[in-house]
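To keep things clear, I will list the structure first and then write my remarks on it.
A single protein chain has been omitted; all remaining protein chains appear in their positions.
The first chain written gets the first letter, and so on, giving A, B and C; residue counts start at 1 in each chain.
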Amino acid sequence: MRQAQCSSSAPWLLAIALLTPLMVRWGSGQSLDRTEIEIPNIPGHLTLKCDFHSHTVFSDGLVWPTIRVEEAWREGLDGFALTDHVEYHPHQEDLPFKPNQPYELALEKARQLNIVLLRGAEITRDMPPGHLNAIFLEDVNPLQDPDYRKAVQAAASQNAFVFWNHPDFPGPEGQFVWHPEIESLRSAGLLHGIEVANGQSYYPASHRWCLEKKLTMMGNSDIHNPIGMEYDFSRGEHRTLTLVFAEERTPLSIRKALMDRRTAVYWKNLLIGEEQYLRPIFESSVEILNPNVAIYEDGEALVQIRNRSDLLFELQPISNATGPLNYSGLALHPKKVSLLRVTAQSGARSGEKNVSLPFTAKNLLVEPDQGLKISLNLKVNIAQAKKN
Amino acid sequence: MRQAQCSSSAPWLLAIALLTPLMVRWGSGQSLDRTEIEIPNIPGHLTLKCDFHSHTVFSDGLVWPTIRVEEAWREGLDGFALTDHVEYHPHQEDLPFKPNQPYELALEKARQLNIVLLRGAEITRDMPPGHLNAIFLEDVNPLQDPDYRKAVQAAASQNAFVFWNHPDFPGPEGQFVWHPEIESLRSAGLLHGIEVANGQSYYPASHRWCLEKKLTMMGNSDIHNPIGMEYDFSRGEHRTLTLVFAEERTPLSIRKALMDRRTAVYWKNLLIGEEQYLRPIFESSVEILNPNVAIYEDGEALVQIRNRSDLLFELQPISNATGPLNYSGLALHPKKVSLLRVTAQSGARSGEKNVSLPFTAKNLLVEPDQGLKISLNLKVNIAQAKKN
Amino acid sequence: MRQAQCSSSAPWLLAIALLTPLMVRWGSGQSLDRTEIEIPNIPGHLTLKCDFHSHTVFSDGLVWPTIRVEEAWREGLDGFALTDHVEYHPHQEDLPFKPNQPYELALEKARQLNIVLLRGAEITRDMPPGHLNAIFLEDVNPLQDPDYRKAVQAAASQNAFVFWNHPDFPGPEGQFVWHPEIESLRSAGLLHGIEVANGQSYYPASHRWCLEKKLTMMGNSDIHNPIGMEYDFSRGEHRTLTLVFAEERTPLSIRKALMDRRTAVYWKNLLIGEEQYLRPIFESSVEILNPNVAIYEDGEALVQIRNRSDLLFELQPISNATGPLNYSGLALHPKKVSLLRVTAQSGARSGEKNVSLPFTAKNLLVEPDQGLKISLNLKVNIAQAKKN
Partner (left out) sequence: MRQAQCSSSAPWLLAIALLTPLMVRWGSGQSLDRTEIEIPNIPGHLTLKCDFHSHTVFSDGLVWPTIRVEEAWREGLDGFALTDHVEYHPHQEDLPFKPNQPYELALEKARQLNIVLLRGAEITRDMPPGHLNAIFLEDVNPLQDPDYRKAVQAAASQNAFVFWNHPDFPGPEGQFVWHPEIESLRSAGLLHGIEVANGQSYYPASHRWCLEKKLTMMGNSDIHNPIGMEYDFSRGEHRTLTLVFAEERTPLSIRKALMDRRTAVYWKNLLIGEEQYLRPIFESSVEILNPNVAIYEDGEALVQIRNRSDLLFELQPISNATGPLNYSGLALHPKKVSLLRVTAQSGARSGEKNVSLPFTAKNLLVEPDQGLKISLNLKVNIAQAKKN
């Protein structure tokens, strides 16, 4: 029977008193919250969520610098860089360009919200060399040099970290060419990273270059609009990010991690990086809740696997002819417990044994066309089939 | 510049290969996931999420018993009871009532999914005494006695835990009366708890009775339909639950906790229970990320407070004339970091001190009209105002 | 049996080809869409969705003027006004105030997206008179007069529509006082409307003043941030709006409607306005799908009611002792078909009759504490009870 309801002497008023404050506040209160991005730390390092490419009204962006701090805080970022164009200022007539002003205007709010704010700039030339970001700057002014090499050297003299943005510029019809100008910067130690992902795009060519030439993988939003116009957070989307594996949550520590190539790129549902970073993230995220599996020869068992992170893991089985268990692929959705169904292969001998089920995590890319190989380890006890 | 896109030799196909498997599987895969309910354990006890009142086609419910197990697993429950009516069987013509069959049919799936399944029954009489649930039964058959007292005694002889359901029955116009029949059961030690919440309803009268008469507070769904017809999980709703503070995740341990009155009721956004349970839940859920607050006499500081749980906490400030800080109320939303703005009260002396900000957590009800009093503790350093 | 799946020669590739384009595009494509606000036109007038109070970086707002156009388009607005403060320019050091520039910069995009853009300004003084918006301006410059009366007269000389903003300024502790300065403006024909709602706040006092003094009811966002930081559109929220009942979708027609007091205010779930506007909106939104109801004396019938609009209608029954039917309240949710359960009152005579069920639409406010009275009309045929 379900018709029962609150009917004390004044239940309606009680319900009002209890429930209303929440509702009234929800509208605005919610928007003040921060949603952490749950990606675990790895042994010896914090996993910092960073964006090293963003714009404000001081170049061709469309928001005031303080908004970038609020956005970063709400989205769960640890740090970000303001990198307005040094050369491109469509709002110049109303808003004269002051190279350091975006950073200066945003700094107080960043301190207040405990966000690591980096002073940066985008050196914006035709291809080659195209667009280069310099971050960890002390003063953007010296980068205003008509000779791009001198601009980069001015950044270098400030110990900046410099990376090549969206290498297919100017866009969808662009080509991925390792230009002599870029090689010259790299060989001179003036180029440290490349964007492997920028906004809605992932560049397999950049990914490969980073692996071959030992450059740092960068993933950034390059945001110009208010961020909510580009990403639908209500659907679980996130801005394109660089994960930085740093010792501390400080600019210095982030700079050292970037120089040491300790990064991964988080783009849509892909995590892109070296195995040494992706493997511990997977292993810290995933837990088998019932690793001791009892199964009849003709039966099935359900293995419960918890994914504590906000990452998706798309697991595809690797053919495994000798193992005693049949199983198929599965997706470990963020913050869920998923089920892996296993059955005994025909002819599997009864008894207890340690079984390792190999999978490829399709969306953890250690190379452009290669997912990380992982395994799920069970202790399996196969019993003779039940008699009916 | 944002026009950059993936334009390797066959970028489209690459994107397809990477993204499609997820999408194809999502439709069905998602529905197989379990979503844990994040409410922390308390010192010395697990916090088990349980529902002790549910129905199947064997009485007036509308789903097969195994569905109740799948629902419970998906929703993150630890345990639940099947409590079909002993006396009311509208499907009798097609489906003859077998008192133990719902439990027997559901047991294998409960084992497979590692859900604690309890054998129960609803003794269904006109008021008084109305409807009584007995759980932890070994055999429902002896409860089929026309004399309700004998039915309850049959339950008692099996060491059942017995509680009074929705005491305003038969519904919204009902009265909350402590009937002599109920008192008689209680004084005989045959009644152990009362539903403080059932489905969409919360009963302040039951809440008060439980406190006064030392009975166990129960909160249950009393679900008859498929659960997704009654609750909108996509909006963060949850079924009405009893939180059980148990030593282990076993029927025996749950029974002991119920007998010892170690429960709280989770109904909509309210958590209802004794302070000894609500306080550690609050304290384990909430963390102040920056408890060391530096603030100018004329300035403000933002305190970041993380709520790791799925619970909401509605904090209303308690007037605090002597404290050095001004602050207002706030809601700590589930799984968010929220901001508390504090300013120095005029006349606050500069220097460092420990400050405790008192609040009432409006939706953690220790009595029907009384929220739990909590405090947020800061180490505050007030500095003289900046000179411009 | 449900195991069947796509297993043509290359089913996987087929699924890819079919499904992927959508997914790839969704991320960015979605954010380019416009979501119309479904509120029906009323006889003789269009129902235009407008916001007459918004800010940009040129005063204390935080976005470039073009962003306001894009936001308005995406949210389904018909028109809006840019109303930067004439006197308050915290970004002045970087961005010198040019009174007409926000409008000039936004105009081309407004034309491109077919949004009615109005040139406005906020005359920003201490209370009294507080803040006054002037819209339909030709030139903002003359409003820069230290004497607020002269500023308002400068607006009047341009045929501006002038209204009083958030009359409780400066904030939550504010009082609602009908200041002599305001009365003086009104009696001189220089004040035409008052904000009845501003952002997250609704002012019953303003509502009453508009009714008593024959001023136009205004509801506006007063947005400073990117709009997505203040409203959660994924939860169905909308910015605070003025509904304008205009003959055409032009500035001239909007101005005439405002001068004629043809408006309603749409704030959260409330629609606030005169009966002459609220009634036709309700009646055009709602349709009874099965108005011919056959019912047994002891039975019930389900009346299906479709709400075609994006508005909620909260219907509370008005006591109706003489009617032949019992019924309770219900919510007509946006874009849904809802069920009204009716039963025959005991003693109702059998036969066919026209029945009008009276309700108060609680959230359609014709006065601060009075909802619109509506009725649902049925043709009821009561039959003698079935014999079993």
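FYI, contacts are C-beta pairs under 8 Å (C-beta built on N, C-alpha and C of every residue); 3 or more make two chains touch, one makes a residue touch a chain.
From a predicted model like this one, the values you see are computed outputs, not experimental measurements.
Across B:108, B:126, B:237 or B:298, the single residue that touches the chain missing here is B:237.
Within the set B:180, B:226 or B:351, the residue that contacts the chain not displayed is B:226. Looking at C:68, C:91 or C:224, the residue that reaches the missing chain in the full complex is C:224.
Touch with the chain that is not drawn comes from one residue among C:333, C:353 or C:373, which is C:333. Chain C residues in contact with the hidden partner, per the touch definition given at the top, are 1-8, 11, 14, 17-19, 21-22, 25-26, 29-30, 32-36, 112-114, 124, 131, 165-176, 198-205, 222, 224, 268-270, 289-290, 301-302, 304, 306, 312, 314, 316, 329-331, 333, 335-339, 362-363, 365, 368-369. Chain B residues in contact with the hidden partner, per the touch definition given at the top, are 27-28, 30-31, 57-58, 62-64, 66-67, 70-71, 74, 91, 94-96, 98, 101, 105, 200, 225-226, 228-232, 234-235, 237, 268.
Everything below uses one rule, namely that only the chains that are shown with their structure count from here on.
Between the CA-based centres of chain A and chain C the separation comes to 38 Å, rounded to the whole angstrom. Among all residues of chain B, those that touch two or more other chains are 15, 17, 19.
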